[in-house]
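With one protein chain withheld, the remaining protein chains of the complex are depicted in position.
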Amino acid sequence: MRLTGALFFFGIGLFTMYSGYAAEPFVPERMTVETKIRPGPNAFVLDQSWNGVSRINVLSTGDLSTKGNLSVGLLGEFTLTKDHKTAYTTSVYPKRIISGPTEAVLQEFDVESLTVKREIIILPKMAQASPQITMLQLSANERYAYVQNATPATSVTIVDLKAGKVLVEVPTPGCYGIYPALQGNRFSSLCGDGSLTTYTFSEKGVLANPIKSAKIFDAETDPLFMHGLRAEKDLLFTSFNGNLYRVSDATDTPHLLDKFAYTEGIEGGWAPGGVGVMAYNPAHKVLFVSMHPDAEEGSHKNAGKEVWAISLANKKVLYRSVVEGATSLGVTTGDKPMLFTVDVDNGVLTRYEVDPDAKFAAKFSAKVESMGKYAYLVWVDD
Amino acid sequence: MRLTGALFFFGIGLFTMYSGYAAEPFVPERMTVETKIRPGPNAFVLDQSWNGVSRINVLSTGDLSTKGNLSVGLLGEFTLTKDHKTAYTTSVYPKRIISGPTEAVLQEFDVESLTVKREIIILPKMAQASPQITMLQLSANERYAYVQNATPATSVTIVDLKAGKVLVEVPTPGCYGIYPALQGNRFSSLCGDGSLTTYTFSEKGVLANPIKSAKIFDAETDPLFMHGLRAEKDLLFTSFNGNLYRVSDATDTPHLLDKFAYTEGIEGGWAPGGVGVMAYNPAHKVLFVSMHPDAEEGSHKNAGKEVWAISLANKKVLYRSVVEGATSLGVTTGDKPMLFTVDVDNGVLTRYEVDPDAKFAAKFSAKVESMGKYAYLVWVDD
Amino acid sequence: MLKIIEKLLQSLDKRTEARMRRTADIAGRRSALAKIGGVLVGSALMPILPFDRSLGVAFAGDAVAETSCDYWRYCALDGTLCNTSGGTLTSCPAGSEASKVSWIGTCKNPTDNKDYLVSYNDCCGKAEVNGGTFCFTNKAERPGYLMGLHNDINWCMANENKGYHCTVAVLVGMVDA
Partner (left out) sequence: MLKIIEKLLQSLDKRTEARMRRTADIAGRRSALAKIGGVLVGSALMPILPFDRSLGVAFAGDAVAETSCDYWRYCALDGTLCNTSGGTLTSCPAGSEASKVSWIGTCKNPTDNKDYLVSYNDCCGKAEVNGGTFCFTNKAERPGYLMGLHNDINWCMANENKGYHCTVAVLVGMVDA
């Protein structure tokens, strides 16, 4: 055999070669690197690892094809800016991965290019928690990132994204989870005494006195899931038992606005379960909840067998759609909602088309497997 | 409910409490940490990761129960001292796991306690290679560790274990794999030109001129697997085609002693395949080889469907045992050999009893699953 | 029952809050916890309590194996069993270390039909073994606002070496009905 390409190994600048076959010129190909992900809306699936890289896989909501990933450290948490153009992660990089001193890092990513824009070292006491949207949040104006800590005593690190450094640590004893206010340098947290407590800070990092609500829920008899959502100006929480709490954090003292049992009168012992148990579509003011039957003490993390569409306007369950298994939900915000579920038990991301004219029934439309061993949460673009 | 144990929360020194139930005293249990692994011979299974912790799982060869693990960095390689009391690993700890500067570390472990005794930082050019026994070896007197490098140009880092630091880097251009000599500060490496080249160094790190053998094999037509073994004073290699090479490295210039085709006259196109394709039992001078049928160019990593027992004395295949899938082999050295296989495709470790009175037939006796996604190699105690 | 634990945790939180204002140092936190003592501080128990496996023996007639997730002590255990990782029901595998803090379950022993407080301590500083038994039960588990009942977090968090290896289930109290 004679190697036509031999010149190629040594000849720089002489890259067009002719083969003996016909008159077709051989043009060596050139390796490139994509500068942007393919256009179109994305789904972000967080696959968290405790002994290696945590991944945020970025997929097309259109055909569920993979566009790439963000690769971060252990115990990765994730959030997006409102325009979904910038992503933030927190994760830890211990010296010997599973031993040695821990470096906790907030990373800022450009979503379109999937590149790291910068790193900010944060307090190593960052909560080493399973994925929860309430572990990492942004302030109303997106100038600050809020990072949940646990040692196990709880606090929140406020990171000044403009200055690129930690501003202050806010003690939040007995409270957990971060719910940013819609305005100002302020967030609330859910507390074991059944209150919501609001924390305010100045640009200089001076902390105001925390303001605790009256008791809103009972942590023993009707515990709330951490996965609280914003619905218009209010915060929505669901309890393990299927009570929906609507809370206002707009005034100084947070307070309960409304509470109703959406499982009432429905047979089968249904209750919400999973991690990201709710998703909210503001266009229709419809809440989707991941529900499992035969609920009992301890079943609150069971994957959903149905997704219930609940009207916040009339406080009724509109439709119960059967799903294959849903640990967490995500839904687009517009007029024709697409619902997404992830199931951590089998690593499947599933898409459903929601029909507003059919009482918000969710019909299976596509799925993709192998989203990871710990694919806990999903965020979706419109 | 009244909490009898309440005292326990606050009372230090008052830990014996009585329940209302009968007269049986409640004695709180105490958490402890095992100081030693359970006694008895071990199997060491290396599960290598490229984006997190590599593990060496330590199991009882008796019942295949787990005794614990060694957890190291990415691209982990492993070796044992002759007495199997001390283990060494090499692995890398990049700053951001999958990005940033690489720190390559040799770690020394006490096998009985599964604890790290020390770390030695080595050259970051350590080969980022799939598991191979030839990537990390010890010198004859176990004073030095030899670490394979690749940038991709190849070299070997010699680590002085007495001094606890790197002694010298030995360029080994065109050669790969480390085969320590039985005596002296010396090792050989397999070269693409078909030779074995021997490298000698002094305690001070002065390198002698390498000594290259005559051509022993043809890398194009009869390539050798890296997985060379020591058989008495000689080195054994098998080619992809099933030729067994017996090489001497005892004198200054390594040389071929013998070569024979163990597949000759056997139907079915059998050839060796996998990673740790051979294991040797010195008590009987019997070699075990992982074999697959219908071999063709490119099938050399196929898992074995049979393990062949080959007598080195009369150069005959004694027995062909059917196995479930064998990427790598390990065998005890004594009179009644136990054979172990790992199959990287399904993460299974399997044990076979070998009967010397039945031509070294290997009979399945136990297996354990879930040894990892990349369980490549197995080492066994006697 | 939960209320009592809740109050204890609040008390703990208040004390640690006060301390936190003086120092953010982990060692400081550790000694604060040690002074309060008790369930959340596994290692603090070790020098005090004699090793005693009598309860294990007493329940040996139990039909469910200690390596099964259905074993009664594991009613709120999210993790890999240490007794399938080289350790035992109450001991960490060799080469790992006991977590300094833990979460608590309340599980009913089918033998005497009584509720026991179970301290789920993680063993730390190594990755999980391959092939260990992973359990995921959540009886009386609560979100992190009741941190001492929460299991969606790495309880190796207060150790220097935070790698999660496996979880033990240690009986530390008894609930008198």
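Letters A, B and C mark the chains in the order given here, with residues in each chain numbered from 1 onward.
In the analysis below, a contact is a pair of C-beta atoms (placed from the backbone, for glycine too) under 8 Å apart; a residue touches a chain by one contact, two chains touch by 3 or more.
Remember, predicted model here, so these are calculated numbers, not experimental data.
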item: Touch partners, limited to displayed chains, of the chain removed from view; value: A, B
item: Absent-chain contact - pick from B:Pro25, B:Pro173, B:Gly269 or B:Gly334; value: B:Pro173
item: Residues in chain A touching the chain absent from view; value: 1-6, 8-13, 15, 17, 19-22, 24, 26-38, 45, 47, 52-53, 55, 57-58, 66-71, 112-116, 347, 368-372, 375
item: Positions on chain B contacted by the hidden chain, ascending; value: 50-51, 75, 92, 94, 97-102, 123, 125, 127-130, 132, 150-155, 169, 171, 173-177, 189-193, 219-220, 223-226, 297-301
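Here, only the chains that are shown with their structure count from here on.
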item: Most remote chain, CA-based centroid, reference being chain B; value: A
item: CA centroid of chain B to CA centroid of chain C, Å; value: 36
item: Distance from chain C to chain A - Cα centre to Cα centre, in angstrom; value: 28
item: Chain A residues counted as touching two or more neighbouring chains; value: 51, 97-99
item: Junction residues of chain C - those touching two or more other chains; value: 125-127, 163
